[in-house]
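What follows is one structure encoded as structure tokens, with my remarks underneath.
Let's look at chain A:
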Amino acid sequence: MQEHRETAPLTGDPKMLLVDRAMQRVQCRPDALIEVLHTAQEAFGYLSRELLAHVAAVLGIPESGVYGVATFYHFFTLQPPSEHSCVVCIGTVCHVKGGGELKDALEKRFGVREGDTGCDGRLYLGTARCLGMCSLAPVMVLDDLVYGRESPAGSVEKVGRALEVRSDRNGAGRTGRSGG
Partner candidate 1 sequence: MSVVTLTMNGRLISARQGESLLQAAREHGIEIPTLCHLDGLEPLGGCRLCLVEVRGSPRPLPACLTQASEGLVVETDTAALVEYRRMIVELLLAERAHTCSVCVRNGRCELQAMAARLGVDHVRFEYRYRLLPLDASHERFTLDHNRCILCRRCVRVCDAVEGAHTWDVCFRGINGRVVSDLDRPWGESTSCTGCGKCVHLCPTGALSRTVDVGDEAARERASLLRILERRAGIREEGA
Partner candidate 2 sequence: MNDPPPRLRLATAWLAGCSGCHMSFLDLGERLVELFSEVDLVYGPLVDGKAYPEGVDVALVEGAVATEENRMLLEHIRARTRLLVSFGDCAVTGNVTALRNYYPTEELLAAVYPAAAGCTPAGPELPALLTRVLPLHQIVAVDAFIPGCPPEPDRIWAALSALRHGETVRLGEEQRTFG
């Protein structure tokens, strides 16, 4: 009963068809779990508990096993994506050139901790070990746009401006991620 209840809200979702089709394509083989999770995350943007429960049920994998895999790999996220995402590079070069100070300033100003979501869930602040744009250090990526040679004050200002506008994620003309 419990499982039925958990999967029910999703069965009508057209995005779920993509996931179901992906599972059928691999004949529901449990060893295809990672591929299925890739598809599921692409479709939904993140892996919700309901989604994981459904995948576990269809592939016949214990739920804790699915959860263990979903949390092991960096690519998978269990949190819905927030409206704005800011990633500060803390690779060696950025670290030396003040990436840490950018991060600290943002944490302080917006009351959000690195790796977490703040401002009523509207801002995600993350770090990356190296974005491969060392010549621009320190680098901040705000909503997929790269800002190089950034200062703490500048980063706070840019993030603040982004938060002022209640952007419609789908409507905003977003450029592709550069580098990385």
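Everything below uses one rule, namely that a residue touches a chain if its C-beta (ideal position, glycine included) is under 8 Å from a C-beta of that chain, and two chains touch if they have at least 3 such contacts; residues count from 1.
How were these candidates chosen? In short, all candidates are chains of the complex that A comes from, given by their letters.
Remember, predicted model here, so these are calculated numbers, not experimental data.
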Complex member touching chain A, one of 1 or 2: 1
Footprint of candidate 1 on chain A - complex, ascending: 2-3, 49, 52-53, 56, 62-68, 71-72
